[in-house]
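All remarks here apply to the structure that follows.
Note that one protein chain is taken out, while the other chains of the complex remain in position.
Note that the chains take the letters A, B and C in the order they are written out, and that residue 1 is the start of every chain.
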Amino acid sequence: MKKFDRKQMAARVAQDIPEGAYVNLGIGLPTLVADYLPKGREIILHSENGVLGIGPRPPQGEEDEDLINAGKEPVTLLTGGAYFHHADSFGMIRGRHLDFCVLGAFQVSAAGDLANWHTGEPDAIPAVGGAMDLAVGAKQVLVMMEHLTKDGKSKLVERCTYPLTGARCVNRVYTDLAVIDIKPDGLHLVEIVAEGLSFDELQRLNGVPLRYRAAA
Amino acid sequence: MKKFDRKQMAARVAQDIPEGAYVNLGIGLPTLVADYLPKGREIILHSENGVLGIGPRPPQGEEDEDLINAGKEPVTLLTGGAYFHHADSFGMIRGRHLDFCVLGAFQVSAAGDLANWHTGEPDAIPAVGGAMDLAVGAKQVLVMMEHLTKDGKSKLVERCTYPLTGARCVNRVYTDLAVIDIKPDGLHLVEIVAEGLSFDELQRLNGVPLRYRAAA
Amino acid sequence: MINKFFATPEAALADVHDGATVMISGFGGAGMPAELIDCLIAQGATDLTVVNNNAGNADAGLAALIGAGRVRKILCSFPRQTDSWHFDKLYRAGKLELELVPQGTLAERIRAAGAGIGGFFTPTAFGTRLAEGKETRRIDGRDYVLEYPIHADYALIKADRADRWGNLTYRKTARNFAPIMAAAAKCTVVQVRESVELGELDPEMVVTPGIFVKRVVRLAPAGKTARKAA
Partner (left out) sequence: MINKFFATPEAALADVHDGATVMISGFGGAGMPAELIDCLIAQGATDLTVVNNNAGNADAGLAALIGAGRVRKILCSFPRQTDSWHFDKLYRAGKLELELVPQGTLAERIRAAGAGIGGFFTPTAFGTRLAEGKETRRIDGRDYVLEYPIHADYALIKADRADRWGNLTYRKTARNFAPIMAAAAKCTVVQVRESVELGELDPEMVVTPGIFVKRVVRLAPAGKTARKAA
């Protein structure tokens, strides 16, 4: 089996974002999605720190310390972008104005619970940022993560063992193995992306039962 | 006895507004105060409909329908003024950022209750505007009204008979007879403004006991 | 390519349904989207719930919508004015429901809807008739009334300039309720004086980012429209 690499995962997510969508890309892996948005498709990226219309990273030497994204990386502003303050920015998120957010995850449950902010270790210093707001706020919450932990356990689980970021909030999960929808009746396989991976093998690796209805 | 006229009342209120104050002048009589603010004293007028730094009425023919005050009269903007939206404007009011508001009143009680929005008549169409926000929001609520009703009853009362705009919110009352502070222990006469009016006569006209301590 | 401009106000308002909740910007005449309201009257939707600061002036705009019998209920802070005769008549006849809301509470309830707030405690109206029957609470020594958001199906607003992404700027005190209404409605329809190219609006100066805007109609000033129509 040949798993998707990070770039392929990002490209696969990008493919599903339609023209005109307002999207927030989480820190880390999800940020990669920006590089794979189809050319010619106008998509407007939001960042928690008060900006709509984020453009690509500036050329080296042209960074502006006053123009960064939520990951504190230098970015540019697209023609048509706008700035606003933090309360307005999170009003946008919480008020369900974003069409999509793409978040990383430690675990996602079959009910759509998301765990991505805290490993649960008692001595960990917690940090949550805007993840809880995005989880409850975006119209569609997309998760992008490797399917398995380093020791081969599924990150799609019956019930999250890590502390929750949001309850029943995830709509779709993109992994290096598959794309899976989370619906009221459980997990639905959209497609297998890993080359040479059978449904039965995916089902075996995945912690939770998967449904699959082949396209007619 | 010679009562203060409306202009004298307005001038008397204006005299108490210090340099640098942020002030909202209510619709009607209080609006007059703007004309009597001492020249050379910088005072910044706020209007509920999203503006700080209101200037005088424009010359006839130069009115701008997009630049009005809360009374929907054409105004101008002072150099240094600013526009903002309605939620921000009332955030300013409710958040106790205004130093003063000046409101008209039907009745004010000895406890500082204010009645200025509803006559209590059962068939009256009610309208409240921003009065209730100003009453609870400004740091100092100043009331400007004629002391007596047309049939000679005091508008300063033990208890308001009209529906309240706000409870225990009025700090000072300016009438055509006197200036009176409202303190936790009752009404304190600041000064008599009507010419030839004695304290005893004012006390007789005023519904509620007045205290007075002459300046040492 | 994103393009939120609609060719006509008719197209932009074609789907307003009977029973819709419609926010209308403006404080008196300033910022009132008069042409959109005229178009809504012609469109015919009825049984509307309208949210505006007032209840119409004289015979135009919101007053005409009320006069045409299209409004079932109105939420506003200041209905009674010297020239609010259409409202007065229907209200007195019991044909128009009124929810009177203090102006700052009206603004904050609209803002709450757009910002995903489920309810908030405001000091305004505590101890008055307008708080009767409402939940109250003393917090840190100050008394508050619990108020809930006002959501809308449509917001009809007026702005000064717009680009094709729906970014908006306003003019002076005509801004008033428009930015918060834009965020509180499922479908915000804007009439603007001027359409500009993407990039012509300074990103520091955009008051309503396009995310809150679905449809924009450029309307020539009254004089020009008249000439075109002639």
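By our rule, a contact is a pair of C-beta atoms (placed from the backbone, for glycine too) under 8 Å apart; a residue touches a chain by one contact, two chains touch by 3 or more.
A quick note: this is a predicted structure, and the numbers were derived from the prediction, not measured.
Visitor: Tell me the shown chains the invisible chain touches, ordered by label.
Guide: The chain that is not shown touches these displayed chains: A, B, C.
Visitor: Out of B:G20, B:P38 or B:P209, which is the one that touches the chain we can't see?
Guide: Touching the chain that is not displayed is residue B:G20.
Visitor: Determine which one of B:K3, B:R57, B:H97 or B:H188 touches the chain that has been left out.
Guide: B:H97
Visitor: Decide which residue listed in A:A11, A:L77 or A:V190 touches the omitted chain of the complex.
Guide: Answering carefully, the residue with contact to the hidden chain is A:L77.
Visitor: Hey, which chain C residues sit against the chain that's not shown?
Guide: Contacting residues on chain C, toward the hidden partner: 108, 112, 115-123, 137, 139-140, 142, 144, 148, 169-172, 202-205, 207.
Visitor: Provide the residue numbers of chain A that touch the chain removed from this figure.
Guide: Against the left-out chain, chain A lists 47-51, 64-68, 72, 77, 83-87, 89-91, 93-94, 118, 123-133, 136-137, 163-167.
Visitor: Would you write out the residues of chain B that touch the absent chain, in ascending order?
Guide: The missing chain touches chain B at positions 19-20, 22, 42, 44, 46, 52-53, 77, 79-84, 87, 90-98, 137.
Definition applied: only the chains that are shown with their structure count from here on.
Visitor: With one step meaning two chains touch, work out the least steps from chain A to chain B.
Guide: The fewest touching-chain steps linking chain A to chain B number 2.
Visitor: Quick check: more C-beta contact pairs at B-C or at A-C?
Guide: When A-C is set beside B-C, the one with more contacts is B-C.
Visitor: Determine, using the mean of C-alpha atoms as each chain's centre, which chain is farthest from chain B.
Guide: It is A whose centre lies farthest from that of chain B.
Visitor: Rounded to the nearest whole Å, what is the centre-to-centre distance of chain A and chain B, using the mean of the C-alpha atoms as each centre?
Guide: So the centre of chain A lies 55 Å away from the centre of chain B.
Visitor: Counting only Cα atoms for the centres, state how far chain B is from chain C in Å.
Guide: Result: the chain centres lie 29 Å from each other.
Visitor: Whole-Å distance, chain A centre to chain C centre, using C-alpha means?
Guide: 35
Visitor: Which chain A residues sit where two or more other chains touch them?
Guide: Touching at least two other chains: none.
Visitor: Going by the contact rule already set, what residues in chain C reach two or more other chains?
Guide: 111 - these are the residues of chain C that touch more than one other chain.
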